[in-house]
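One protein chain omitted, others in place.
For clarity, chains are labelled A, B, C, D and E in written order, and residue numbers in each chain start from 1.
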Amino acid sequence: MILADVLDLWSSAWPAGVMMLSLGGGFALVLLFASEKLRVEVDPKVEQIHRALPNLDCGACGFAGCAQYAKAVLADPELLGGCAPGGAATSAVIAGVLSLQVSDSGPARKPIVHCSAHTGDKTLYARYEGIQSCTAANALANVQACKFGCLGFGDCVRACRFGALSKPDGLATVDYDKCTGCTACSKACPRNLIEMVPFKHDRMMTVACRSIETPKVTRSMCKVGCIGCGLCAKQSELFSVAENLARLDYRRYEPSEQTEAAMSKCPTKVIVWRGPGAVEPARSGDERVVESGGAEDG
Amino acid sequence: MLSDIKVSCSPHISGPLSTRRVMVDVIVALLFPMAAAGYYFRIHAVILIGTCVVSCAAAEWLCCAIRRKPSTLDDFSAVVTGILLALSLPPRIPAWAAVVGSVFAIAIGKMVFGGLGANVFNPAMVGRAFLTASFGMLMTTWTTPATLDPNMSRIDRGNIIAAREHVIRGRTQATPLAWSKMAIKRRLGGETYDDQFFAATVTGEVGGCLGETSAIALLMGGAYLLIRRTIGFHIPLAVLLSAFVFAGAAYLKDSWTYVHPFFHLTSGGLLLGAFFIATDPVTAPLTRRGMWIFGLGVGTLTMLIRIVGEYPEGVMYAVLLMNAVTPLIDRLFRSVPVGGKPNV
Amino acid sequence: MFRLKHFLEQSWLLIVSSFLFGLLIAVTNAALSPRIEQNRINKLNDRARALLPGVERFMPVEAEIVIKSGGRAERIDVYKAESKPGECVGWTFSASGPGFIDKIELVVAVDGNFEKLAGFDVLASSETARVGDQIKEPFFREQFVGAPVGDLIAVRSGDTSAKDEKIVTISGATITSEAVVEIISSSAKQIKKELQKKGLIGDGENR
Amino acid sequence: MAKTGKDKAGIYRQTLLDGLWRENPVFRLLLGMCPTLAVTAAVRPALTMGACVIFVLLCSNIVITLMRDLLKPHLRILMFTLTIATFVTIADLFLKAFQPEMSEKLGPYVPLIIVNCIIICRAEVCASKNAIAVSVIDALAMGVGFTVTLCVLAAVRELLGSGTILDARVMPRAFVPWAAMGMPVGAFLTLGLLLGMVNYLTGRKA
Amino acid sequence: MRLGIVRSRSFRGGTHAAQKKELTREKPIEPGPAVGEVAVMLSQHIGSTCRPVVKKQDKVSAGQAVGECDAFVCAPVHSPVNGVVREVALRSHAVLGRSMAVVIQPDPQENPPKLPAAEMFAPDFDEEAYSPEQICDAVLRAGIVGMGGAGFPTRVKIEPDPRFPKDTMIINGCECEPYITCDYRIMLEWTGRIAAGIKLAKRAAGCSRVLVGIEDNKPDAIDALRAALEAGGIRNGIEVLAVRTKYPQGGERQLIKAILGKNVPAGGIPPMIGVVVLNVATAAAIAEAVVCGRPLTHRVVTVTGEAIARPGNYYVAIGTSVRELIEFCGSVTEKSAKVVLGGPMMGIAVADLETPITKTTGAITVLTAEQIGKAKFERRRTACIRCGRCLQVCPESLNPTRIAHAVKSNLIDEAERNYMAACIECGCCSYVCPANIELTGYIKTGKIFLARQKKRMPQ
Partner (left out) sequence: MDTLQTLTVGFIAIVVVKNLVFTKFLGICPYLGVSGRIDMAFGMGLAVTFVITLSGTMTWLIDHLLLIGTPLEVTRYVCFILVVAGAVQLVEMYLRKFFPSLYESFGIFLPLITTNCAILGLCLFLNLWRVNSLLEAVVLSFGAGIGFTMAICVMAGIRENLKLADVPACLKGAPITLITAGILAMAFMGFSGMIR
């Protein structure tokens, strides 16, 4: 009885089964054969990344398929995280593959802004009313008196994809917790104020100025500019003064009594701490801002 | 001496034109068709234009407020959108529908793309297209001009509902284009089109959208824009020319069925579209060559829809379709710098 | 031989499971197909039931009925509606044709003598909502109830309550209305002729 | 995304949340857009579609989990496709038998579940790497997440497009339905705006 | 060619900006102020910066070179006065921001600059007396650079170059910038000198013909130059042509198009099509250098603008500060203004009034608040309405709005694809834009971005 039912069912079902069997088997055969005959050699790293990807070829990353994304992400690590289906886990694997490429030796480089003048510290000659971009403003002579200091229109802020930069009170300031050391900001600054410095320590001592004006001019332009007096160089041989500007050799920098002394001796207090370990970059309260309320003059 | 020096990039002087001036010019030009609308549709014109302008402005203000951006009402582009939307709606469309259309036009047609200048599609036409898709009934219910039907000037709110009940008895008025559609179906277009009909479409004493009926008023408005150089002649000319050629070809092929090309020029939204809608700078190509192509496309598609398609009127769809390809036109007909492409 | 071994190693799972899946599908199909077939028949007839009061069951007409629609020959399934006692209370069939936007599919019911229409219903249409779509509404459909099988005429205005061959079109949707009129009158006319030819209904003169 | 870690309950909870919200297939991954748009003119077809997807997802996840160790790299995707297509066919048959009206309404969108990226994505990302419990939870979570999203979309469209929810009139009589919401326009716009809203609420920028 | 036909000579695009030349048009050239300090910038031209050849406290005499350099594209700078070098220090520079200058304290006896004597350039001035090498050498030693604005060392331009044989010389007397009249005045007052300079330059460059292009709003200048150049009886293939008054008719690419009907390849330079373009003031300077051996230490500057009390054209020592010049002209009548070195279309706004003028400073235009207000400041800026006006006026047929918006969105390669590099920064697009967008500014910014990007590439 049951047997008859089963037989009945079988008789109506077997063609479908065979059909699919032949289709499945046929394709398996053809594909296996083809994958051997038509193999193309690819970069093992691309292969590695490709394998880490979900292989959905869904196009969510904006590329034609996983293979293309694998290639692209290898060339441009900024695309990391583009694979939505794979999510964070996949990105982590890719990041692993990518990092094999960058043979990183020495401490990580992080940006340091070589200016410490906030809005109130600077002298302005004129009111700039153009494109709100440092590059545009820098192309015009003397938008602010100091030709070397931070313009504060934030080209670097816009360049940072990680939101690590801000410009409170007109001075570009790095949030080292967010910074990945990608160098985008240092490339963006038209005044080359942002230098990628090997951070050997949690905080780095910095001469936060780039002005090579004479002391008199610097004084007239900026309350916190380096006047090249050379007091720091007298304390520590890590400092040197040329063209009215003190410089610190970051490569050789180690914290010591001498450097501390140099910092405390600096008459304009332009030697400051920068870095994740620095408490709020030296900025002696708000008095400066008040003092220099009407800094502009003709 | 100088206590406040200003600096900025060159140039340090600039021409007299401003966005607001451009928009005000368009509004001035639109006074002609608005006056015609007022004459033929009386109080309905006032209500409809008022509703659309106010709700477009309100929608724009609201969108700016939501994005916490300064309001952009003072460039008057929302007013232009409002007026053009109103002029392209049936005169007695209920106010709530006009509000829905206006809000849609501004919010979806314009502000989501980033506001003035960023929108891909003509906002007024987006609003109208949404109304057409949503409320087909309201968008195909026409009104006789007041000069033909003295009862027109009364507002009776029940009218639309009444119309719905009477629908089966064919009480609502058709437009010249609906007539032409029937003419094509019955194959007697050339037969029944006469001077009197032509005269009616020129003066505007026919049914249709609020601002589209009077060819003469539209031509005057268009002339004003051309004289003020608010628009170039390229787009209107290309639209009208291609429409004329298309209609003419059909007419030559079978003058019994297809109506005379003059009819197509003077009736429906073609003139409104050619002078005021296809010329919207934001959604038209930038280059002269691009404008020719664009106008050609609008004219041809309009006639294609009118003659081959099933909708009686095609200006709106033609404009929207050409808006969509405007970026491609701009790219294909990109201006080549003087002296050829630099070999960088 | 290496190749075959390799091949089997790689693909045995696929082969086995495709076979099993094939069986699974077939079995499911076998179990469900009667129901599916029944659904198909019901779909048409549920609508027709509303048009033809007192009908108990629908009997498919065995004979092959072919009519011309839009220049093409098309086979049409016609059902005979029988009341409980088994007498013929009407006929029903589905017909389609081009509307304003896309194809309109109708189910049409005719009285027992194939003389007068018993009405129609819309199976599928994508006409504009609240414009062409109004063909689904009673005020339009009721015009067809009692209208004669034969040439119907679409008119722009007139009396909607008269049971005559004049069908008043929906204003704003003349095209859709005319399409419906055309579909119904042409298919009903042709089917009537075919049925008469096959002797399934009496000739008009015999009535 | 092989889920590792000691706390099983934690993994389950995470899987569940991922599917329902954090990695919601529609809002977050932007996958399976076609059915999302096509079947959401009203809530009922959306629900039906959701049910079908849950069924297929569940079945295929289970089957694939069971044979995850036997899969060969070259034929893996073929195997997934086969499995999914089989269950889709079965779902389609059931629909035809027990929900003929819906089956007709959904038309080819039921077989199109085969190419719905969500399912093959779960097969690849989850089922072929995890144990059965996780796979099942994942399938349910993803499926329900998908269904809920469809329903939200459909509810908006049905409400504005015909003034009803699940065919019950909700809007006042005076409300004239916005027919456009039932058309392609409505589908694209509603999904676009909804996505925008989700982005806004979660503070994510594209 | 007769004037009637020639009138229509022009190029495609451009604008008809308000001329405003009437402020100084009728003001003859007057000696400039006697100054308390001159700061001779060491970089006044395109090319390498000079090195100072004097030290603090050195005594220098008028015409003595204070900065020299050996690079090919460079020009020496000279002291305009007798005096003592006070320092070599940074001074504000209109283009470079802060740059080195030799600051000279003039002798107490030093008088205001006198106008140079003009009589030695007779109408039948004979350039054959000087060999081409002699001319080039004199031009080099005199430190002459293009006085039309760009400041490209003139010697490099006129010296025969085997890569680009030159057959046509175009003398640019268009002065298309609004407000400025310095070239107009010298064409009227120094006609003979210019004529001589043209002949000398022609001889040096070995060109077979010279075409002088002057906008048709200066008929008297056209007549004067025509008379001077044809007075000798021989025309020497020199012709004076009227071109249409339209900005930027004076741009060399536009002028070449107008006069010769030829286009300079985009991104290319005139020598590529065998043309060299010189400004009329440059021609005058050549004549002085060659005939009198006088280096380029003074130039005519138009001090103008609604905010200037006594606008006029002055013969000024190069190195004079903007402030001193403005004060010399009766200072300004407004508190709030914009001080522009050059004309309002292409000039550079300066913030530091101590900025010294250089060889390329043809004008100081001080715009009042009202003028500024009409321009960039009070008028409301809106988004681009894609009206296409900027495309229509762009003399280089670019798509300014696309380029500017690409720069704004930081898509520099998109800007590059739209030929950003071909922009001559004429400012027409910004001028006409109804939305008041600083298109030119964005494009300039974009070029800087691009230059920086390119510079980084090799690393």
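Quick notes
Here is the rule we use: a contact is a pair of C-beta atoms (placed from the backbone, for glycine too) under 8 Å apart; a residue touches a chain by one contact, two chains touch by 3 or more.
Note that this is a predicted model, so its numbers are computed, not measured.
Taking every chain of the complex into account, the chain not shown here touches A, B, C, D, E.
Within the complete assembly, E:Ala383 is the residue of E:Ala196, E:Ala221, E:Ile318 or E:Ala383 that touches the hidden chain. Checked against the full complex, the candidates D:Ala46, D:Ala85, D:Ala139 or D:Ala155 give a single residue touching the omitted chain, namely D:Ala85.
Which of D:Ile11, D:Leu30 or D:Val176 touches the hidden chain is settled by the complete complex: it is D:Leu30.
Of the options A:Ala34, A:Ala92, A:Ala108 or A:Ala242, the residue whose C-beta touches the omitted chain is A:Ala34. The missing chain lies against chain C, touching residues 21-22, 25-26, 29, 98-103, 175. One chain is missing from the display, and on chain B it is touched by residues 67, 108-109, 112-115, 117-118, 120-121, 126, 129-130, 133, 301, 304-305, 308-311, 314, 316-318, 320-321, 323-328, 330-331.
If you put the missing chain back, the residues of chain A touching it would be 12, 15-16, 19-20, 23-24, 27, 30-31, 34-35, 37-40, 56-68.
One rule holds for everything that comes next: only the chains that are shown with their structure count from here on.
The set of chains touching chain A and also touching chain D is given as B, C.
Path length between chain A and chain E in the chain contact graph, taken as the least number of steps between touching chains: 1.
Between chain A and chain B, the centres computed from C-alpha atoms are 49 Å apart. Between chain B and chain D the centroid-to-centroid distance comes to 41 Å (mean Cα coordinates, whole Å). If you average the Cα atoms of chain A and of chain C, the two centres end up 68 Å apart.
The set of chain E residues that touch two or more partner chains comprises 348-351, 353, 376-377, 438, 441, 444. For chain B, residues touching at least two other chains, in rising order: 1-9, 135-136. Counting only pairs that meet the touch rule, the chains in contact are A-B, A-C, A-D, A-E, B-C, B-D, B-E, C-D.
By the touch rule above, chain B contacts chain C in their complex via residues 135-137, 140-141, 167-172, 182, 185, 310. On the side of chain A, the complex with chain B involves touching residues 125-131, 136, 139-140, 143, 298.
If you check the complex, the residues on chain E that touch chain A are 89-90, 92-98, 348-353, 355, 376-377, 410, 438, 441-442, 444-445, 448-449, 452, 456.
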